[in-house]
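What you see is the complex with one protein chain gone and the rest in place.
Labels run A, B and C following the written order; every chain starts at residue 1.
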């Protein structure tokens, strides 16, 4: 594949002759970092594939999955270039090729057993939920704790709903604006690719289309992660409420948050602009954001609206559940883990309309 | 099941020959109630048309609209039968034909001036918002105050978002379960037909598709109506919050409500079952409802989930914004106003999938 | 309009007290026809349920299905009234209760074995494909051959794609306008509920949303039925081409047909108006129809556009695949089989928007 990859590099690099000159001078890192994806035929793995396919420094050399093992990548992803020739291998965590980094997007429960067998010389970003706040794993909320990522070798990528919610809450918690012991209500809305593949007829098109529903009321399945992070930010999650909703669209998460405190809209907005001053993917918006603003990107848009008289501080966060909610943040984390500019491979403009 | 089946039989027909016999004996009311619709080419008016087209007792004899005046109904609604021959007239409120009832679905502001000119011998159901809680107008929340409708001649139909929200809250307020001075948060999600026609490119398909957004944060435009009704139910709306969201689907409203109180799930559910014991369109559900359950119908599904330890009482209500949220409830109100069984013409099973 | 209105009045009801008087005089058929549905939790069976729930003369007394056996109907269809109390039985064709008519909506292959065991005293409408043009079964293209239905006891309901296509072609074939041995091309587009439940992840929301594809090219799976019907209409199907496409919507089929002949638009339109002169569900349209015009109904809209100089006769037909394409036509057939007015229970106005 070396020759084919070189051909592709010509469109993101200087012309061919210059590449040759440069490589002889070792100006360009021709020995790129070797990356792998397990769970490549799921939505999270597929998005990681899309982002890595054009990443200047990660060379995708190994892909694995259960449902598609044996096929070539191109059979699942017809739009790939030379990368499509790569074969999808069976998932064999104990006998992976040499990889610098592995992106794992496995069904719940499967990461825990499998990733433990991966060589410690391979850094891991687990897009799935098995290792969030597990010992030895760094919680990969990159826009809040980038420094923790720089030294990490085992990163648990935040869940999509938590990513949206926590990015909106973090500045308020950090600035001590949320009243302790008072409610924090997160009402979240997600597109269907947040549910994952293999949902059976529950997620069949005709069932999901033209429908909205809430699920998991008070059931806390996403809440431990959110609560733990709130605690890390010195907040009080004792009255945290989280309600997810399924929305008939493919991508996107909107988290509408009702927190308690006396801060003004301006104070919250200023706190957020300061908190995220040098974070390239966070956009504090003066209007309520649309999920579409983030489609296909690793951006997060956050808006605040407060009513101090009634101690209500509202925040609305919009992300792409496969972007900031999964693969986008995973690649951002990997960039940090390898000392690259964290926007590498993530500078695409959102898809519109 | 026999009694229930007999009740359902009331909306069915005898064979053709019997109809003829009966009409000669004037057993059948050949002089049906004369109904009119203004704003028939909007979504609310169009749904009223669909419901009245097969209503046993309302004879649709007059339709009016601005954008479609001069056309025959069939040009706008190709699926109509004989009714399609009716011409759409210009809206002339001061010179309407004799009507027993007029359903008005006009843009905001246009009802106020126009309907004042309508003869008092014509009862009115205003589907639009101009007359909610206006003097001389009855607020048409039929499932809560059916008795008020029976004597009414001027009815202001509730808005779609308030309909969903209030039906969920009413039992809790009535039973005094909501803590005074404590927050009531309504996070509502609506399909696009709630926005009305003529939205320009803001509601163009490509803009709205695959997108979710919140709007009108803290702006209270729907809140006076909800607050006034909460007050009518002896509740405290001082900390009422309402946040609407636009969802990429045609029909449906889901209202997720976070109220404050120590009642259990069972207590709330029991209170609701009692409150709505004889109300035919309200379904108390033991699972969170889907908006699709109500599609094309006048039903409202309500579910409660509480966490007494944290004083959280959640309710989720699902309706069709054009059904219970507009024309369905309008027809239900008209049925009550004319002493008909309130389910007349509203017994259709929801559309699925 | 009086006569037309009287015709419509045939599907309405007398007031409650009159119903009681009439029943005591047995003017009303209190012993309604006993109907059953097998495959009630599929899309076709579910639509049959919706239509029968309010049918004046069919009393739904038995429902069966595999995936939902043991549940009450209300658990699958929360919007049902008293009918929701009916239990879903296991499919036991050899030991059904006494039924006047059974509507079968089973997966391909399952009808063939099962329905053979059903008592001959039970009339059958098979919505599935196993019996189309099978010996002893009447092909239920009701708008073309209503007389065949009146005497039938075993009816094979046309497939959805053939229903749309054949209704458009029938007048042309009948009038001899299609050139023998020349191409007839049917390019059809269907919503996802035409595919049926249980499609696995191939029909998962995220896979199907925002996508169009053609399938079954030249594979003739729908063609034997269409070809046989064309032959019945004295047409030549030797150069018949049929290409289905999957469209990201729930309901609807549009069939765009390119036939060969020298007739003018006017001649084709006139031929169709004559052919369908007394058929209540066929609408010949002077504009290309939208599938939405038929949503939730048993209507079929057909439009012709010809270019005689190039021997091109185009037809566009629009139906609801669950209406005229399945359950709607099944109920229409049953009406005919039992000597009822064929519009009974099928007079609802299409859902809009």
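The definition used in the following text is that contacts are C-beta pairs under 8 Å (C-beta built on N, C-alpha and C of every residue); 3 or more make two chains touch, one makes a residue touch a chain.
No experiment lies behind these values; they were computed from the predicted model shown.
The chain not shown here makes contact, within the complete complex, with A, B, C.
Contact with the omitted chain, checked across C:76, C:189 or C:222, is made by C:189.
Of the candidate positions C:92, C:217 or C:231, contact with the unshown chain belongs to C:217.
The residue touching the chain not shown here, chosen from A:105, A:122, A:193 or A:213, is A:193.
In the full complex, chain C contacts the hidden chain through residues 183, 185, 187, 189, 191, 206-207, 209-215, 217-218, 238-239, 241, 243, 245, 247-252, 254, 256, 258, 288-292, 295, 305, 307, 310, 312, 314, 316, 318, 353. Where chain A meets the chain that is not shown, the touching residues are 8, 10-15, 18, 21-22, 27-29, 43, 46-47, 49-50, 53-54, 56, 77-81, 193, 210, 250, 283, 285, 289, 293-294, 296-297, 299, 301, 341, 343-353. In the full complex, the hidden chain is touched by chain B at residues 43, 192-193, 197-201, 203-210, 248-250.
Quick note on the criterion: only the chains that are shown with their structure count from here on.
Averaging C-alpha coordinates per chain and comparing to chain C, the farthest chain turns out to be A. Taken over every residue number at the interface, the positions common to chain A and chain C amount to over half, indicating a same-residue contact. A separation of 31 Å divides the Cα centre of chain B from that of chain C.
Residues of chain B in contact with at least two other chains: 210, 250, 289, 353.
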